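Partial view: only certain chains, each at its native spot in the assembly.
Chain IDs A, B and C follow the sequence of writing; residue 1 opens each chain.
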Amino acid sequence: MTAEVLVNDRLKLAQDKARVLQEALPWMTRWAGQTLVVKYGGNALARTPLDRSEGGRPEDGETNTALTPTDTGPGEDPSFARDIALLHSVGVRVVVVHGGGPQISQLADRLGLETAFVDGRRVTDAPTLQAVQMALLGQVNPMLVRMISDAGAPAVGVAGTDSSQVIAVQHDPRMGFVGRVDHVDPQLLDQMLDSGRIPVMATLCSTADGQTVNVNADEVAGAVAQALGADKLIYLTNVAGLYENFGTPDSTLLSEVGVGRLRQMIADDELVTGMIPKVASIVAALDGGVPQAHLLDGRIEHAILLEIFTDSGIGTMILPEPAP
Amino acid sequence: MTAEVLVNDRLKLAQDKARVLQEALPWMTRWAGQTLVVKYGGNALARTPLDRSEGGRPEDGETNTALTPTDTGPGEDPSFARDIALLHSVGVRVVVVHGGGPQISQLADRLGLETAFVDGRRVTDAPTLQAVQMALLGQVNPMLVRMISDAGAPAVGVAGTDSSQVIAVQHDPRMGFVGRVDHVDPQLLDQMLDSGRIPVMATLCSTADGQTVNVNADEVAGAVAQALGADKLIYLTNVAGLYENFGTPDSTLLSEVGVGRLRQMIADDELVTGMIPKVASIVAALDGGVPQAHLLDGRIEHAILLEIFTDSGIGTMILPEPAP
Amino acid sequence: MTAEVLVNDRLKLAQDKARVLQEALPWMTRWAGQTLVVKYGGNALARTPLDRSEGGRPEDGETNTALTPTDTGPGEDPSFARDIALLHSVGVRVVVVHGGGPQISQLADRLGLETAFVDGRRVTDAPTLQAVQMALLGQVNPMLVRMISDAGAPAVGVAGTDSSQVIAVQHDPRMGFVGRVDHVDPQLLDQMLDSGRIPVMATLCSTADGQTVNVNADEVAGAVAQALGADKLIYLTNVAGLYENFGTPDSTLLSEVGVGRLRQMIADDELVTGMIPKVASIVAALDGGVPQAHLLDGRIEHAILLEIFTDSGIGTMILPEPAP
């Protein structure tokens, strides 16, 4: 009948949980009201209803390289959506930018689209662009919106073409309907963030004369972060981070690195193909005022949460000034 | 050298145009700031890059009925997008709701999906739902957004699932992932309209427990109009309007009709199948406070503009009180 | 009974009108939200109920010069008011600034006011100032407000003295109660424009110590345009525009001219008296940041509409940089 009676095992367990919440409090305070752009790869979503027969295919420019020494099979990642929802609950303004390489490849296969090549690179002709739209807007984007909604947060699917918010240029007409970001108008995203929503962006963009083109999602994420004045830019990928002396016995994961070192890596051709757009986009975003970027291994459960709410130090953080 | 010299043919032509603008002025004043929901069928967009080989297929519940005595081949309709942009320019708040029956059917064929039937009606199983998403979100929606953007107005693609703004119930589990509208939260649409954008909505909706379902676009349009407190609800279809004594020699197009007569048509089973969801949605919307609805023939160029800015009297207007 | 039946002559005519609206769409989009200051002369309104007996008198500094080779009789101009209303309907922020020379002269005559002269110029003594107020505030201003209101737009009469929004200095005390603009506080006009109204301004202004003075309407229009950060400044007058070699057989209407050429015209004394305040005000406004000004012949019906919504190229456009 006394209070001591209540201090039973169940209460102790509950109090343990309360203590964890308390430990997270300073981080919640730190990040509330901050803007976070997360680039999410299409790999993790590869096992969709249309994708039962085989393992996930590598997303373009991400996994068919020697950079990915592990062979973790990608799969559904509800922890990602729930982490995004948790960040939203504590007042973080989150934008998700996604690609969808595996889904595009699968769909092109199923539709029997023949692929043209120029200089060995796949050309995005009109039927392929149609498949890109169906894969990104019709598969990956609604699945992410649904997953985040299921986790309790108001996600809204958007495309770079909505309100022509991401304007691109077709950098090489021979490659077809692919482009590079020219500039981003952050107004629509800002309005959504201001009214407490989570924009989930597919990377179809518009050229100045109204043509739809596909743009690399790493690049869009960096440009969006810069246009929004984001406080952090996170790339979820399937590698542990950046390495010093990658591919040698002395290979070491870099936990923090300055943007100058990244410039050098690009100049010295140290990066595997799939990392180049990520690293170049990070360099551009940090040059454009984003104060920090992070390369995280999306295969680790709750990777974002660990990065934001603990100092467990997974992945590689990139800062504007060279780390000492 | 005198002003008379300027009054040449070119000037006269320009002044004729100025007079037309002046004639439209009272209508612009009348509709500025008003909210308009337009339901646009998928037929008009059927000739997409994936759709080269044959004529457009009938959208579900629209054309495989005796109601459509004409056999106009559907095709691209840039005048629709430009009319929407013009309405936007003069301050009308426009929401476009679209279906995409032909595109869904085509894609299901191309993907080789086998169709299950219950009581003779097609079941929307998981692979079919996937095809619906790809057709609506990956084909029709971005094409409408692009066309309206090309016409100079800031269109934004949305789905009923965004921010769970349209909540549906699965009315018959045997039919799979299709639903009926339960309620609409107009906040996201209102914010977009307030900031001068044109939402273009695909009719994928969420159930209360997070399942995505497809809902008839006629029904969604009516429910959205009611939730927004819209001033007018327009269905663009491929018939001239509603007829008295349809199918008889005395068949007469009704230019204005009260909602009571519509109720009677439903009760007396006077309507062909494809018109039932439209008419039922109009009855529900008018009962819910929408002051007028319109059935227009979308095959007539500038049909919406004619209806809004002239009194040429095309189509059938439905009013809350029975017409005398 | 088919849709084809509807495609009759009436429909074709309506569709022709719809096409004209569509042609105007890019211009509507271009000018929506822009601010336009229009200076309207008192000539066009000269046939007021008090002005039945004779033809309109020339407005001060506008028509008793050799610049006006035509002898067009001024009269009521409802097309002006309807054009202003149309601009308002499509989202243009319009301010009308007007003078009223003919009305002032007429009223002074009727009141039997004797005119004093200094250096051959008429002195605005106290009784004359009273007549100016009655003519501008009691005749011209309410007539313009009524005409624009009749055309369906919410016009509001204002004076430079309201809230002391236009502060003037008495430049030559011997000339009596006339002044030059010192500065303009745009807040009241901005609030009216923000709430969707059309301010119609009479050019009575206040000195710093509270004296009411009359100011040349051309000058007020330019100063108001500059203070509002207007996007365009239009002078409606009764000449076709500016001429090269005016008064010679080689006289040519300039369709576009740089502000430098205007400075030269003033320096070289090329202008007839009545054009000097217009041209000087345009130079000042363009120097103050207004990006373009236009001299239009107000006697051409729908002159403003032609200038804003077509590229028929009537009148003379003046740009900050010299035209090539």
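Keep this in mind: a residue touches a chain if its C-beta (ideal position, glycine included) is under 8 Å from a C-beta of that chain, and two chains touch if they have at least 3 such contacts.
Because the structure is predicted, anything quoted here is derived from the model rather than measured.
Sequence-identical chains make up the whole complex; the displayed set comprises 3, and the total in this structure is 6 copies.
Criterion: only the chains that are shown with their structure count from here on.
Under the stated contact rule, the graph of chain-to-chain touches is a line, running from one end chain to the other without closing. Centre to centre, using the average C-alpha position, subunit A and subunit B are separated by 36 Å. Rounded to whole angstrom, the centroid-to-centroid distance between subunit B and subunit C, based on C-alpha atoms, equals 45 Å.
If you average the Cα atoms of subunit A and of subunit C, the two centres end up 57 Å apart. Counting partners per residue, subunit C has no residue that reaches two or more other chains. Contact residues on subunit A toward subunit B in their complex (touch as defined above): 48-50, 107, 110-111, 126-127, 130, 133-139, 141-142, 145-146, 149-150, 154-159, 161-164, 187-188, 191, 195, 197, 204, 206, 210, 212. Listed in rising order, the residues of subunit C touching subunit B in the complex are 1-4, 6-7, 10-11, 14-15, 17-26, 28-29, 32, 69-70, 72, 79, 82-83, 85-86, 89-91, 151-153, 239-240, 243, 251, 253, 297, 299-302, 305-306, 309-310, 312, 314.
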